[in-house]
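What follows is a set of notes on a single structure, which appears directly below.
Right, subunit A next:
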Amino acid sequence: MKELINKLSKDFNITDAVYQRPSLTFVTVPKGVAISLVTDLRDYEGYSHFVMMSCVDWIEEGKFQLLYLLHNPETKTDIGVKTFIDRENAEMASAHHLWKQVWTYQRELKEAFGIDFPGSPRVDEDFVVEGWVEMPHMRRDFDTKEYSENTYFPRPGRETNDPATYMRKKLYPNEPITAKKQDNDK
Partner candidate 1 sequence: MTIYAKLGYTLLGLFIVLNWGFLMGATFRKIGARLAGRYGIPFYQPWLNLLKNISIRTTITHGIMYYIGPVFRLTGGVGLFLFMPMVFTGSPNGLWTNFSFEGDLILILYFQVFGMLGMALGAGQGGHPYSAMGIARGLAQHAAVELPLTLAFLSIAIQFDTFSVYKIVEAQQGGFENWILFTNPFAAATIILAMLGAMGHSPFNLVKAPNEILIGPATEFEGTYLGFMQSAGSILHVMEAVLFMNLVFGGANSWIELIVKTFLIYFWSVFVGMVFPRFKIEQSVTWFFKVPLLLGFLAIIIYSL
Partner candidate 2 sequence: MINKFLGFEPDKEKLPSLTAKIGDDIDLSSHKYQKIWLGPNHPGVTGNMSVELWVQGNTVVKAKTHVGYLHRGFEKLIERRLFVQGFPTSIRMCVAEPDTNEYLIATCTEQLSGYDKAVPEMAKWLRMLSLEMARLQGLLRGVPGQGGTFALGLGVQWGVYLRDLILDRFEELTGARVYHMYIIPGGVRGLLPDGFKERMEDNLRDIDDFIIRIRRLMFHNSVFKKRAKGLAIVTPEMVDKYGIVGTTARGCGVKRDVRKDDPYLHYEQLDFDPPTDTDGDVYARTWVRWQELIQTVDLIRQIMAKMPDKGDIKTPMPNVLHWKIPKGETYVRLESGRGEYGMYYVTDGSDKPRRVNLRGPSYTHAIALLEDLLVGADVADVHGIMVSLQTCPPEIER
């Protein structure tokens, strides 16, 4: 695996590589290189099985992390190509021409995170939610609990407790809360 990453880093600007398992590696590349690296891996390194495409919202850094996960059926190894894009006006080059199922992922990411993939087929159609007017629902700053309470009718009498404080109250009602435990609660 390491040889492959070394070989690739000659041609591509690989900024970071994490060896999660012997068979699983995550590499980070700049936004512009990602699709070419994925194409190279597919065509020349035998990573022909597209496992999944995913997105993580790092709201603190103002970035979306896109992941293309590829599998090599010959060597039975996986490589995850990560790239970071801006959260504002998020846009990424489309990879729908590489595998037939990629447009589905891109359609989902467009709806769930608001990342645009120009040129991807049917990318503007509704995928799972219908008539959604709020911000894209998988973004970290969308509060699903608040939305649910405001929109749907909560049944009176239903309580929600924080498990840690609730259990302590039930199990050790007389024990004073120490400073250390308060830290843990936060």
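Please note the rule applied: contacts are C-beta pairs under 8 Å (C-beta built on N, C-alpha and C of every residue); 3 or more make two chains touch, one makes a residue touch a chain; residues count from 1.
Candidates were picked such that all candidates are chains of the complex that A comes from, given by their letters.
Because the structure is predicted, anything quoted here is derived from the model rather than measured.
Student: With subunit A shown on its own, which candidate in 1 or 2 touches it within the complex?
Tutor: 2
Student: Would you mind writing out the residues of subunit A in touch with candidate 2 in their complex?
Tutor: Against candidate 2, subunit A makes touches at 18, 20-21, 23-24, 26, 48-52, 54-57, 67, 69, 73, 76, 78, 80, 99-101, 103-104, 121-122, 126-130, 137-138, 140, 142, 144-145, 163-164, 167, 184.
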